[in-house]
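Right, one structure below, let's go through it.
Only a part of the assembly is drawn; its chains keep their places, and the rest are absent.
Letters A and B mark the chains in the order given here, with residues in each chain numbered from 1 onward.
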C-alpha cells in the first residue's frame, strides 16, 4: 500500500492505543461511540461515510478527511461521487476548503494506486 | 404552513432578492452555483441535501440547517434518517452542536405539522 496511507494509519493506530491506555473513561466511550455512529442504520454505511467526509472537510480536519476517504473507498465510492462530496464541501465551506481538497485528492489517488 | 417556517422563508426570499438586486456579479454567480451544487448528479438530490444538512450543522449555521431541513422534507427523508444525520453532526462537531440540534428538531416538527 502507498506510503502516505500506511504512515497515516500507523501513527493513527499507535496514538489511539496510547489514548485508550490512559484509561480515561470518557475518552474510551467517545471512541466507542464514534465507531458506532457510522454503523448501518436507516442510512447506509456508504451514506454515513460521505456525511462524515463532508463534515470533516468543512471543519477542515485533514486527518479526519483521510480517515473517511479510506472508508469511502471501502464502500466503493467512485471518483465522480467523491468529487460531488468535495463540491458540496467547497460550496458550503468556501475557498478555505480548497487546500484541504488538494490534500484530499492526493490521498484519494494514493488509495486508488 | 407553520409560522416558524413561513417567517423564515419570507425573510430569506426578501433579503436574497435585495442581495441579487445589488448587482454584484460574484454574489450572483455564487447564488447560482449554490443552487446547482445540490442538483441530481452521480449522487441523488436526497443524498446531497443530507450532505448540506450535516455540513450546516457542524458549522452551526441555524438558517442553513433550516433551509436544508426543508429540502430534506421535500426529499421525503424520515425522522429516523434525519436523526441519524443529527447524530453524525453531534459526534463530529461535539456538544456545541446540541443547541442547534434543539432548534433543528423544533423546525423539523414545524415542517411535519
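The definition used in the following text is that a residue touches a chain if its C-beta (ideal position, glycine included) is under 8 Å from a C-beta of that chain, and two chains touch if they have at least 3 such contacts.
Every value quoted in this text rests on a predicted model; they were computed, and no experiment measured them.
Q: Considering just this structure file, the complete complex holds how many copies of the sequence, given 2 are shown?
A: 6
The definition used in the following text is that only the chains that are shown with their structure count from here on.
Q: Rounded to the nearest 5 degrees, what angle rotates chain A onto chain B on CA?
A: 180
Q: Take the average of all CA coordinates in chain A, do the same for chain B, and state the distance between these two points in whole angstrom.
A: So the centroids are 23 Å from each other.
Q: With touch defined as at the start, can you tell me which chain B residues reach chain A in the complex?
A: Residues of chain B touching chain A: 33-34, 37-38, 41-43, 47-48, 50-52, 54-59, 64, 78, 80-81, 84-85, 87-89, 91-93.
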